[in-house]
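Single-structure report; data block below.
One chain of protein is taken out of this complex; the other chains stay put.
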Amino acid sequence: MIHAPHAGLRRRIAWAILVCATILAATRPGYAEEKASCKTCHTKQVTLLATSVHNSFNCQECHGGPSTYSLSPDEMARYTRPTAPGEVRPVFQHGDGFTGKAKRADIPNLCGNCHADVERMNPYGIPTDQLSAYWTSGHGKTLKKTGDDRVAVCIDCHGSHDIFKTNEVTSRTYPANVPETCGQCHGNAELMGDFDLPVAIVDEYRRSVHGKLLYEQGDLGAPTCATCHGSHAAAPPGFASVRTACGQCHQLESKFFATSIHASQEEHKGCVQCHGGGPDANYHLIERITKPASALIQKYKQLMAVDPNATGEEVAEAIHPDPKRIINNAIESCTECHEDLEDDESLPKLFELIDSIAAAEKKYVETASYLDEVGRGVLLIDHQRFKFEDARTHLIALAPLQHTLDLDKVSAKVKELDKICDEVDQELTDLETNLNRRYAALAPMWGFCIVFSIALYAKFKQLKKKYVKPLP
Amino acid sequence: MTQQSNESTRRGFLDVFIGICSAITAAAVTIPGLMYLWPAAKGGAGGEVEVKGAKNLAKGESEILQVKGKAVLVVRTSSGFDAYSAICPHLGCLVKWEGVRKEFLCPCHAAVFDSKGRVVSGPAPGPLSPYKVKEVGDKVFVSAV
Partner (left out) sequence: MNAPGWLQRFLNERYNMEVANTFIDKQMHKRLPPHTGWLHIFGSLSLLLFISQTITGILLLIYYRPTPDEAHASIQYITGEAHFGWLYRQVHAWGASLMILGLTLHMIRTYFMGSYKKPRELTWMTGVMIFVVTITFGFTGYLLPWNQIAFWATTVGTESAAKVPYIGGWLQYCLRGGDAVTGETLSRFFVVHVIILPWVLTGLIAVHLFLMRATNLATMERVGEEKKTPEECGIPFFPVHVAKEGVVAVLLIAVLVTLSVLSPWEIGEPANPLSTPPHIKPEWYFLPSYQLLKYFQGPYGAFMGIIACSVPFALLFFWPMLDRGKERHPRKRPLAVGFGLIGLISALALGYLGHVSGLEKSYFGARYHFSEKGWPTRIADDAPPSDSGGH
């Protein structure tokens, strides 16, 4: 309580003082001079500041000048009454030390006055490297080199008076808001044209697997612009280090890719070569090539509903139309090195790898839907479901493993998966065979029951003849 | 006279036949009923599952088993047994216990959890959920919390 600023309490005290002062000022008759503060004219900014993380600030800390002014009623009216259309209000002299609105180019240093000051930031536990990081960023470098103040400065991403902590949803730097914040400039064709930068990347991000994760599933852990580009030191990672950037999250993919033949090729663009959305995209339309298991099963069921007799190839195509499309997209960039793709032996190898994974997926979805089908009925298949969990683990593990481009390793994994699927299939078939034995038992049962009931009926007739006299 | 004895023989045969059939029916109804009452091998539908090989586990070794249809890893620690869900909160792969490094590792995307199920590194959005372990004499039971 002592060292942590208690914003709410302070705000309340400030308001109380303000209200008291107003009442005092208003109830003292004949007081010749009126007190004015920043808020008297700059209501909007003061209100915004009061809700921001800087709510304990005085205006003077950034703008200089005195905090209150004594004005005669005449003067007060001149500066505060509504202006007629076309009328220009006289310029108010803010007094000594007033610095006014900072120039855009000066803003980084202005904010840095405090934010690069270790002593001032320590109580808040905030790092102080933002300013120096900024000067290493694309934005900072351009500002320093050309003085072009259209580059992003602190207020463009954080706001000026309405600055919030990153974990507040109203903040421009809240994860879900970051793409919009960066998109203010990077989605502006005119501005980006001047800097010779691509403008489609914001839209590409939105359509990418990461954008969908953020926007459609509301996953705040999804990477936003800053995750790969950095925030204050914002800069493109470059193809050489793109794997490192992706590898922050995609650890195994990165590790396996490092063992593949492409990793050592300087011309290879790393992850975005295949996942960057094709040759026409600007490497921001990051897509997944394999689908999650649940989506595979759904596709398979859709296909089965339309065409229960689909061939294996059709099944593979339906559950898995993407790899070839995406590879085809990427093929243009493959030709950069694989000059004669028609005769190149790499491509058939690649397709062999893809086909073996697709076959494993097909096997998986077939067993999964067999399990579902049996499970809806009267058999208890907990044990088989449990066993099948391992197949799922293998299937998911295939996705990172394929980045080795090593057919042997992938085949070994596929075999493990096949083995489990075969075992589960067999167990389910056995269970169903057992169930079918019940059907087989029906015939002798009916035989017995019919003979028995005929005997009883004969007995009934006999007894009736014996005990019942016919009606007269 | 012969007709009457014929008839009585037939009656006798019918009675015996009906008697046999009734006995078979009674048996067919009763025996399954008694079998049903006899407790089935796997125990009731309850949540507590015995860790069969618990006492054979060395320190730092683990065993995977099924509690209410979910995979659970039981780990023998220096002080006793711990049990955690084996289902990785990332994409649902089954994690494995790495006895030497004392951590759970997911083979799919290399999510790592410490011996208390907390995320150490990797893509897992949350910890492995713990299960309750009860030691009764020589036996160890695991159940959902």
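The first chain written gets the first letter, and so on, giving A and B; residue counts start at 1 in each chain.
The definition used in the following text is that a residue touches a chain if its C-beta (ideal position, glycine included) is under 8 Å from a C-beta of that chain, and two chains touch if they have at least 3 such contacts.
Bear in mind that the values here come from a model prediction, so they are computed numbers and not experimental data.
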item	value
Visible contact partners (per top-of-document touch definition) of the missing chain	A, B
Hidden partner chain, residues of chain A it touches	376-380, 382, 438-439, 441-442, 445-446, 449-450, 452-453, 456-457, 459-460, 463-464, 467-472
Sites on chain B contacted by the missing partner chain, in the whole complex	25, 29, 32-33, 35-38, 40-42, 44-46, 68
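Quick note on the criterion: only the chains that are shown with their structure count from here on.
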item	value
Interface residues, chain A side, partner chain B - complex	221, 249-252, 255, 292, 382-383, 385-386, 389-390, 392-393, 396-397, 399-400, 448, 451-452, 455-456, 458-459, 462
Chain B to chain A touching residues, read off their complex	11, 14-15, 17-18, 21, 24-25, 66, 69, 71, 87, 91-94, 107-110, 121-123, 125
